[in-house]
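Other chains of the complex are left out, but the ones given are in their true place.
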Amino acid sequence: MQFKAKQIADLIGGSIIGDPDILISGPSKIEEGGAGTISFLANAKYTDFIYTTTASVVLVSKDFVPERPITCTMIVVENVYVALAFLMENFNSGISIESTVSVLTSIHSSVVIGDNPAIDDYVIIKKGVTIGKNCKIYGQVFIGDNVEIGDDVVLYPGVKVYHNCKIGDRSVIHANAVIGSDGFGFAKDETGKFKKIPQTGNVVIESDVEIGSNTVIDRASMGSTTIKSGAKLDNLIQVAHNVTVGSNTAIAALTGIAGSVEIGQGCLIGGQVGIAGHLSIADGTMIQAQSGISASVKGKLYGSPAIDYNNYLKSYAHFRRLPELAAQIRALQAELDKLSQIKS
Amino acid sequence: MQFKAKQIADLIGGSIIGDPDILISGPSKIEEGGAGTISFLANAKYTDFIYTTTASVVLVSKDFVPERPITCTMIVVENVYVALAFLMENFNSGISIESTVSVLTSIHSSVVIGDNPAIDDYVIIKKGVTIGKNCKIYGQVFIGDNVEIGDDVVLYPGVKVYHNCKIGDRSVIHANAVIGSDGFGFAKDETGKFKKIPQTGNVVIESDVEIGSNTVIDRASMGSTTIKSGAKLDNLIQVAHNVTVGSNTAIAALTGIAGSVEIGQGCLIGGQVGIAGHLSIADGTMIQAQSGISASVKGKLYGSPAIDYNNYLKSYAHFRRLPELAAQIRALQAELDKLSQIKS
């Protein structure tokens, strides 16, 4: 899609200084620019770039007063960030998908689909599934028996949802994520072989949740693995059976959460964190990337096993100078030996 | 599926105290309960819950003597766990798949398929593949040339198996796992560019193996990457080229095993463990989550690089009080300086 500067200015209620007919096909950063792009100036730190940017158009605040000549076209707006967010949603066209159910699909006759569906090619939907209205289900998605999907849900290509799971309104699941595979439950028999413990529960994803690409959320052994409303999970995360992730908690990539962990609401969990089984993480806990959590915790944490964040950094500062500390101990011993010798 | 309490009691050889006609549609935990669910009491710790549970039916041992009135229906059995395992397998119906080969598949004419196959939609099977009897191959699976699959194998949706790999009897591979992709083998040429080392081997998965969702097992450069019988791998695990994982070894999620590692049998390897290339891990080794293994090891281990588990925890206890140890050293020095001064 291409727009004239004038069209954009009209959309966001701005006024133009420069060429109203210049064509724009996408956004750019002001320091990178590029012909045919629109950028923005919202942070004074970047002011210098407006005099040199190659972006065709730059959004500026009505408070901006140039101190040197400017070659790009400017659109002057009340609030640059608000205008920008509005614009980005318009440029972010996404993947095309017909507002219909493709004929190249395999959908069981018992499936109930709400108004205005968009279901792409090679999708498989098993029996007893219900899907709300305005859902987008991209190509090669698999939805197992009796899955319940709310309204306005987006499943990106290749997502696999096992039987009996539930996905709430407005939740978004990215490509090749797996929802509801068997929890890792085995018991050793008397011969040392593992016997599988049946995983009969499901996964419940509440509303407004976003799940990243290739993330896996295992079904509960009994009951539900639950991702509460507004939680955001990045890519390549492991959520084991019977875990609960609280509302509005965000978890970064490659983190692993072992079975039956209860994570509170509003937590921020960094990347590559590991949380051992059956622990509770209090509301609002912050966990530094790569930490290993081996006890129920709250506050801000770091280390493996994780301790208080600031204490970890203090200890680590001394860890870095351990060779020096060891040398000091040796020197003290030598000095003391000498002193004792003199004494005796 | 719904069952009457009486039908369940008959199935597991139990006797009923309460309503024999009450309907059950799934299991629950006794502390969570829910109408229409069946729960169980096997651990004395949970006894209090039987007086308050909202589960419709609870399995109890013949040794259980109530001390207060109970509102739920009870099924009295010899061994609660045995009855439970039997029941859970019956409730765990899984994803429906026709006991036939779907017409919505692409299967090469040379493929040999054993009795009683269930092959779902949009599956691709390339030439020379052989598949044993009673296999379930779910939607959107890809099986490359000359793959050999044993009896009673289950491949969940989206699994990709590259050419020449072998999968033994009763093995189960979860959604979007990848078996047999190229090992990460590159050699720098004189200009600093990487040249690919051909990866001509395969992956051999023996019998009774379970592989988690989105786990990747790379093919050997030559020979085989081997997962021995009874091994259980969780989700999102990386197994590099030429690795051997021993029989009845269990590996938790997000662990990475570098090239040519030999892991013994009966090992327990935690989540997010890293094992450097060409090492041997002895039979029965236990490795704590997040450890980094940089030498051939046995016993129980922790740390990066990993050392003996108890020694790591002892050292870590002192790590936590390093600022204090450093202060003690400074105090000792000061005291000693004073003493020396007095002396001189």
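By letter and in written order, the chains are A and B; residue numbering begins at 1 in each of them.
Please note the rule applied: a contact is a pair of C-beta atoms (placed from the backbone, for glycine too) under 8 Å apart; a residue touches a chain by one contact, two chains touch by 3 or more.
Note that the coordinates shown come from a computational prediction; the quantities given were computed from them, not determined experimentally.
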Overall copies of the shared sequence [whole complex; 2 in view]: 3
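By our rule, only the chains that are shown with their structure count from here on.
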Rounded Å distance, subunit A centre to subunit B centre (Cα mean): 24
Touching residues on subunit A, where the partner in the complex is subunit B: 106, 108, 122, 124, 126-127, 140, 142, 144-145, 158, 160, 162-163, 176, 178, 181-182, 184, 186, 188, 192-194, 196-200, 214, 216, 218, 222-223, 236, 238, 240, 254, 256, 258, 272, 274, 276, 292, 304-305, 307, 311, 314-315, 318-319, 322, 325, 328-329, 332, 335-336, 339, 342-343
Subunit A partner contacts - residues on subunit B that touch it in the complex: 26-29, 32, 85, 88-89, 91-96, 102, 104, 120-122, 138-140, 156-158, 174-176, 208, 210, 212-214, 230, 232, 234-236, 248, 250, 252-254, 266, 271-272, 289-290, 304, 316, 319-323, 325-326, 329, 332-333, 336, 339-340, 343
